[in-house]
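Here the complex is missing a single protein chain, while all its other protein chains stay put.
Chain IDs A and B follow the sequence of writing; residue 1 opens each chain.
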């Protein structure tokens, strides 16, 4: 009943998010930042977005976790990401890195390399194209969405990539897609919850990273459980939202995702989660 | 029947917003800027967001009010805030200052100080943690949301802080919370409308400031009435939105807030407003 204990821990972390309201510092893109703030609030945590080099150290100091997202990176904010990441390492709070569009430009690639070298990342979350790129494999990144050919990769291959990269980077690697895979380099989990329509809404990946930040901020001692819990919640919310509003269209579906996250609780998590270790 | 005259003036200002469509210049954060634009349009005013130092003077010159919000401040935009504020003072249009996260970092603190020294602020709107910090009182700012301990402050204490700070800064101070308090250093008003769920949606404070900008842009001669009217509308919209959609979740509730603002009229304002002077 190892899996039963695991999902109970996930549920306990969800409770902790709601009780402790961890402050999640984001340096993120301006496309989906509002959704990131709202999903963080909706799961019960507290978001703060601050990217000025003058203040990131202090903001990190009052935060429970740090989310770095290079979706609309620029020279100014990259400096702030690295500074804040170092500070987060120093005070030992979890750092989540979302390498949006890694593989799509030299600037994204060198920034990704820079961040991974200078900051100890605790959780790396991306789509299969981005993670393939980071793993040094041939990638088909076209923009910020996973390429079709990469998406067709079987989850088994994704799991192998996550596992190896996690081992190499000494962090948790989470690859989200039709089936999410999460590995810490020792154990590897598959999350089956989710809905294909999530890829029709901008920022569902970024929102996922915000949830990963929220759960890890609440339970920095259980990063694997916290990360799996975050992806389960996102996947379940996608399913519930699609049931309620998917057929109405993307605007309603998007709103319903936030609804579902704000209504998330341990009962829903325990009842609906579909995942396994392998 | 002093209060009857006051609320009638509030209603007249709402009419003026709709008739005159004041242009409200915002230099604000990228997290909630879309909501600020939509709420400004929804109440009947016209938003413009422009933060380049090269143009802020000209944009101020065609505007009816200016909203400064330091939610995601950086060195570039702070310069634009100060320049635009000075220009607004010169041409005598109302300046609204929303000191998001004041108390959370030295950069926010020094920027707040700088703006208050260099720009004559007409309306200062913040949460209790931010205003306590500005008033020189011990604050428990943790991020951009009011801290729990600060929120438990009775509104009477908030009113005293608003009153003293308004007197000192020679401006209107509006502290929003469970009960909003608004003081111009002579008169102090309490607004009871609102709903606790508003704090679950990012940017409801920023949106409040946009409404304060809209109302003051329409009635710069009646800043106290304009500010109270704005907070009444936001509070009433929160109540109506919660009745309609609160139980569906945060996504639906957020959308319903904008719905309620776009349906606001003098009848609703006169019927539902709950406020008093003390």
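Assume a contact is a pair of C-beta atoms (placed from the backbone, for glycine too) under 8 Å apart; a residue touches a chain by one contact, two chains touch by 3 or more.
Keep in mind it's a predicted model, so treat the numbers as computed, not measured.
> Touching the absent chain in the whole complex: find that residue among A:22, A:71, A:85 or A:177.
Candidates A:22, A:71, A:85 or A:177; residue touching the omitted chain: A:71.
> Of the residues listed, B:3, B:55 or B:114, which one is in contact with the missing chain?
Within the whole complex, the residue contacting the unshown chain is B:55.
> In the full complex, which of A:19, A:105 or A:265 touches the chain missing from this view?
A:105
> Which residue from B:42, B:65, B:127 or B:188 sits in contact with the chain not drawn here?
B:42
> Thinking of the whole complex, not just what is shown, which of A:8, A:145 or A:192 touches the missing chain?
A:145
> Where the complex has a chain not shown, which of B:7, B:23 or B:144 is the residue touching it?
Final answer for the missing-chain contact: B:23.
> Write the list of subunit B residues that the hidden chain touches.
Touching the missing chain: residues 23, 30, 33-34, 37-38, 41-42, 46-52, 54-55, 58-59, 62-63, 76, 254-263.
> Please identify, in ascending order, the residues of subunit A that touch the omitted chain?
29-32, 34-35, 71-75, 101, 104-108, 142-145, 200-203, 248-252, 254-255
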